[in-house]
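Below: one structure, written as structure tokens.
The complex is shown incomplete by one protein chain, all other protein chains being positioned as in the whole.
Letters A and B name the chains as they come in the text, with residue numbers starting at 1 for each one.
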Amino acid sequence: MLSVRSVRKSFGAVVALKDANLELMPGEIRALLGANGSGKSTLVKILSGLVSKDGGQILLDGRPLSIDSPLDSLRAGFATAYQDLSLVPRFTVAENIALGREPRGRAGLIERREVLETARGILERLKAEFSPDTFASVLDASQLGQVEIAKAFAWKARYLLLDEVTASLHHEQVRVLFKLLKEMAAAGAAILFVSHRLDEVFQLCDTATILRGGQTVASVKVSEVDHTDLAFHMTGKRLDRAQVKKTSTLSAVGAEAVLAVENLTVMPKVKGVTLHVNAGEVVGLGGLQGQGQSEFLQAVYGAAARSGGVVKLNGREVHFRSPAEALRHGLGFIPGDRDRDGVFPVRSVTENLYLAKLALRPLARIINPQELLQGARELIQRLGIVAGGPNHPARSLSGGNQQKLIVGRWLAVSPKVLILDDPTKGVDIGARLEIHEILRRMAQAGTSVLISSSEVEELLALADRIYVFYEGRIVEELSGDQRSEQNLISAMLGVNHAQSREG
Amino acid sequence: MYQRFVRTSPGISGYFLLVIAVVLNLAVQGLNFFSGWNFSSIFSGNAPLIIVCMAQMIAILVGGIDLSVGSTMCLANTLIVMLTNKQRWPTLGAWLAALAACTLVGLLNGAIIAFIRIPPILTTLSTMSIVGGLALIVQQRPGGVVPREVYSRYGGFTLGLPTTFWVILAMILIWYLIGRYPLGRHLRAVGGNERSAYACGIRTPLVKLSAYTLVGFYTGIAGICVTCLTATGDPRIGIPFTLNSVAGAVLGGTVFGAGWGSIGGTVAGGFFLALVNNIVFFAFSALIRLFSDYTPSPYMQNLLSSAIIVFALASTAVTYKRQESAQKRQKAEFQEKLHGRQG
Partner (left out) sequence: MADRDSSSAFRGFLRRFQDNQVLMALLMAAVLYLVGGIFTVQFFSLGNIGSLISLTVILGFAGAGQTLVVSSGGGIDLSVGAVMSLGAIIAAQTMRDADAGTLLSIALIVGMGFAAGLFNAVGVILTRVPALVMTMATANVVAAVQWIYSGGFPTGHPGPLVKFIGTARILPFLPYLAFVGVAMVLLIEFGLNRTVYGKQMFAVGNNLQAAYLSGVRAKLVQGAAFVLAGVLNALAGFWFAAFNVYTAVGSCNIYVMPSIAALVIGGTSMNGGKGSYVGTMVGALVLTLLGSLLVLMQTDEAGRQIAYGLVLIAVLAAYNREPKIRL
């Protein structure tokens, strides 16, 4: 049995964990829930050895356990699948799965055949659609997620720590995974399942521990609670479901489509998508992750090449070959991975806020620092960004505030069309609602918004119309009263999609 | 089989370039290229470069670089000559001492990089200076001798093939063996994504330490070779080898920050570098013979050689891109097959 008692951890001035408690028994599948900033990722990293704890105790079968490195954690019987993956891109899938636990044979040499066989076995159980000798660098996000899981499985550990592993997986992949996890639990493994998707928690888990503000606030049996109970523990507020619905009415400003896309194709992920966005509308792109939404949006914005199709802006055909071109035509883009694609950690808050605006100006133009500073202060206030000062480096801000920096960057250029690619993934409820409000205000001021999201609630709360992606195509358009959870989810799952899968 | 090799071998650009170089060499030099003396001098003349390219490859594979290899070769060279000439040590003893010294330099680099965590390029930039200074302390000016038996053996034949061929082969086999052990995998993992390697329970500081120590060892062998080749001591002999070793490794398909590269490719890349000068020299000689009033400046040869190397470097990017698309195609084909089976 694993026992976590009063664990504390701070990163400099930021307190990640104040008083974390957890118990995990063999055969149990326990969810670890919490909003962003609640400390759940930190707790997992402490157990897996990537992060050291400042205080508290970890006990394994009654005896204190000291975890000073991932090696200690692995030796103690923990195996972790990380949200941000622990793979080496230039290694093959089999090499990645074997990394750190290479089977030794004669004279200590690595048993290459066993490496392949072990990998093949696990991949088959996961119903993976790639062979073990594929290089990780050519796999997509959902396949990489499967490799990460396979890697954790390969350790045959007593305790399995899964940190947001379903974030990139298809519904079918999730189904297979859950079946396997239940088998493992029945055979005696203990599983800690970190997720923000409450539906999955109800499907899979026996128990749940909820963290809030770095503390364990509740430990419950999943069968005894419902969504609102969990949401209450996570946020401290009773979420009224009725409130979550969109309050502003459908703005019928202008029947002219600002952005019209016909038959856009991006091989192999996007197979002929046609949609349009009217002025001042918020159009949502729904669907499971990895159905082509990202590739579609990037192609429209010019960040990726397209194989075919037509894009029209205000009736005129356009073909952006780079984001710079799209920006000049009044488009904006907020990426889903802010660390990799959005924030400039070493540069100041001001520069982060102003970069898109600066990108519009000619290179030789001189800057007036006062003007920038003034503008930055205004934006900081408008967006409610918590920062030490406009000259502080962006990395000194918390995750949610960094995301606001990126939103602010585009607010500053008032784009005609703002494209967002799953922007609130991993952002906590508080910041998420604030960003929604900002988007609504932008739409009311005339910006057309095209936002892709895998969260049903987000789409229902924000969008005037929702297009649903399934396997690279639009399978449904929902507007008006059609925008219901039922319709959206069934479209996402391709229930109404009569065509069989193409080879 | 061939397709699989092309798709997965990191050294492919090196082999490709080498084939071109050999063909061009044959074109300008004729079959003389394969004559015993010429062939052997290609090996013995370039063994130091080839081996130090291997050393550099190891540093790049573990996610770093080693700018001190040239200076370390100087140290080996001056140590050997000083010990045998002034202290009357036997040759083998001097060699072992030099090897130990170079391995120690590698250990020092590794320790600073792994435990003090100064970036490799900056660390080795500094140790390059320090070790270069040490070489100068051992011997200030070029001079000294190497016994005839040693250098003629080095430049001659053993068991029917150039002696240096066996040396290079041995260094390749050592690396191949290491690659079959976990250290070989872990080294590349640390170079490919250090955090991932750490998360898998790998002791990354120790891996780095081992890697740079190996670099020192290989550099030491290269230093011994250069001593046998030049048959004298010179505290600045190794300077040009530093940047050439990086070029050779990169031409051989070694990629920075990825844990991707092969020793075969690196050796090929090193030979390519070596042959370029040869090609240009003979090409110009041929031109002079063909157009008797054409007297190009000797410096034109350098220009051409340098330009060829630039293009060769650019070509490694092309080779890599094509390899990546081949891999993607393979993945797609597998998916098709899978659906075909289920469908």
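Following the convention adopted for this analysis, contacts are C-beta pairs under 8 Å (C-beta built on N, C-alpha and C of every residue); 3 or more make two chains touch, one makes a residue touch a chain.
Just so it is clear, the structure is predicted and the values come from calculations on it, not from any experiment.
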> Among the options B:T72, B:T123 or B:T227, which residue touches the chain absent from this view?
Replying inline: B:T123
> Among A:L50, A:L87 or A:M492, which one is in touch with the chain left out?
Replying inline: A:L50
>> For the chain left out of this view, which of B:V19, B:L92, B:I137 or B:L287 touches it?
In response: B:I137
>> If I consider the whole complex, including the chain that's not displayed, which of B:V62, B:A189, B:V250 or B:I279 touches that chain?
In response: B:V250
> Of the residues A:M1, A:M25, A:I367 or A:V386, which one touches the chain left out of the display?
Replying inline: A:I367
>> Using the document's contact rule, name the residues of subunit A that touch the chain not shown here.
In response: 11, 45, 49-52, 69, 303, 322-324, 326-328, 333, 335, 340-347, 351, 354-356, 358-367, 369, 409
>> Even though one chain is hidden, which residues of subunit B still touch it in the full complex?
In response: 65, 112, 116-119, 121-123, 125-137, 140, 194-195, 198, 204, 243, 246-247, 250, 255-256, 297, 299-300, 302-303, 305-307, 309-310, 313-314, 316-318, 320
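As a working rule, only the chains that are shown with their structure count from here on.
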>> Quick check: how many Å separate the C-alpha centres of subunit A and subunit B?
In response: 43
>> Residue numbers of subunit A touching subunit B in their complex, please.
In response: 48, 50, 69-71, 73-75, 80, 82, 85-91, 95, 98-102, 104, 108-110, 129-131, 133-135, 137-139, 151, 268, 501, 503
>> Which stretch or stretches of subunit B touch subunit A in the complex?
In response: 8, 180-182, 185-186, 188-189, 192-193, 195-203, 255, 258-260, 324, 327-328, 330-332, 334-336, 338-340, 343
